[in-house]
Structure formats: C-alpha cells, structure tokens
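Structure first, commentary second.
Removed: one protein chain of the complex. Kept in place: all other protein chains.
After this line comes chain A, so read on.
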Amino acid sequence: MRIGVVTFPGSLDDRDALRAIRLADAEPVALWHGSHDLDGVDALVLPGGFSYGDYLRAGAIAAHAPIMSEVVDAAGKGMPVLGICNGFQMLTEAHLLPGGLIRNDVGTFVRRDQALRVEQTDTAWTNGFTHGQEIVIPLKNGEGGFIASDEELDRIEGEGRVVFRYLGVNPNGSLRDIAGVSNERGNVVGLMPHPEHATELGFGPDTRDAMRSGTDGLTFFTSAIRALQAV
C-alpha cells in the first residue's frame, strides 16, 4: 500500500505525514506540487503548512498547482484523499470539499490538543473509529473557521458529510462546531486538526495514562489502508 504526500512551497507537516504513514505500516511516497506524476500511489495526503504564505487565501494558490489536476482526477475516481489543515483549505479551494475556511473568530492563531467527536465512520479515513468516538489530536491554525451558507450546512449535515465536530471548545468559530467534512462518496476527507501529530508514543497529546502518549491520529491512516484493502 503506497500513500503519497504532496509537498507544496510552504508545506510544514509533509514529513510528519510521511512518518505517520510509515507508522501505520504503509509505504510513504513523497510527491512534488510542480509535477503531474502521482507515482502510482493508492492514496494521497495534502499536508498542513502555509503554502505560498497563505497569500490570496489559505490554500488558494496551491489549489491551482500542476499536480492538483491529477489529484482532482484521482479523487473523482475514488482514490482516498486526506486534506489536513492547509490541505483541507486546498480541497475546499479546489471544490473537492464544501465550505470555506476563514480567519479564527478569536483573532489569534490557536494551538491546542483538541477533542473531536467522530460523526461519520463511513469514509476512507475514519472507518477504524466507532461512531461518536471521542478523540484528541493537535490543532494549530490561524484560518480554521469553517463556514458555508445555512442551506449548504443543512445539505451536508443531511448527507452525513460532517465527519468531525469540535468537542468542549470550538477553537475558531467554525459554524455548527464542524472540524472536518467529506465529499459525497466519502473518499475525500478534510479537517483542520492534525492526525499526523498523534501517531507515535512520546510525541502526541497528553492522555490520562501518560504525557504525550495520544495516538488517536494513527487510525486515520490505518483506516485508509483498510479502505484500500476492501476494494
């Protein structure tokens, strides 16, 4: 199983995503934004960071990168695609996911270990969770406010495409506490928090058991492997 991670100018978390894929027992494949080659990968991750310095709008310029035509194509054919933070912003800008992300309502960058509720387990990236499961993974963003029109929000809620909701604290003013959404088919998922930073003992969020022992993010990647094996 080969899972690619696309590096854009200004990507920050591409190496963490590659590492998370390896920890999930898949083969990580580094991909480059300026290429048109997906290198035969089975799934894709668009990582976090500040591509093009967030100029114009977060993710807007990266959404027009050369490799994005192949990403859009592959997503349309059902390939699992995960957008994390800046990658989520790119997927909304590329119209693969609904809604948009604006500056945090609190007016500051926010970094915290964030509790989420898994609302939809019938996706390529969440099938290893149980419905309603509470997980904790890091969140760090300045433009994480998820917004869409009321009609659009009603539609995606009705279609079961709200995949994650913030629990306890809504850190950025996201409407209806939405932290992550999927496309209709469930192969494309985007979220603001960072599963790739919660995949290894000693480096994740604190848990009741021990400091930095949270590995809830690993299930995202093992879910994708499971989805691919089921095909």
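By definition in this document, contacts are C-beta pairs under 8 Å (C-beta built on N, C-alpha and C of every residue); 3 or more make two chains touch, one makes a residue touch a chain; residues count from 1.
Going forward, contacts and distances are computed from a predicted model.
Asker: Considering the UniProt annotation of the chain absent from this complex, which name among "2-oxoglutarate oxidoreductase, alpha subunit", "Phosphoribosylformylglycinamidine synthase subunit PurS", "Multiple sugar transport system permease protein" or "Chemotaxis protein CheA" applies?
Answerer: The chain we cannot see is recorded in UniProt as "Phosphoribosylformylglycinamidine synthase subunit PurS".
Asker: Considering the complete complex, identify which of A:Asn86, A:Asn104 or A:Gln120 is in touch with the unshown chain.
Answerer: Checking the options A:Asn86, A:Asn104 or A:Gln120, the one contacting the hidden chain is A:Asn104.
Asker: Where the complex has a chain not shown, which of A:Gly4, A:Pro28 or A:Gly145 is the residue touching it?
Answerer: Reading the full complex, the residue touching the unseen chain is A:Gly145.
Asker: Could you tell which one of A:Asp16, A:Asp54, A:Glu93 or A:Glu119 touches the chain left off the display?
Answerer: Candidates A:Asp16, A:Asp54, A:Glu93 or A:Glu119; residue touching the omitted chain: A:Glu93.
Asker: Would you write out the residues of chain A that touch the absent chain, in ascending order?
Answerer: Interface residues of chain A facing the absent chain: 56-57, 60, 64, 92-93, 98-100, 102-105, 107, 145, 147-149, 173.
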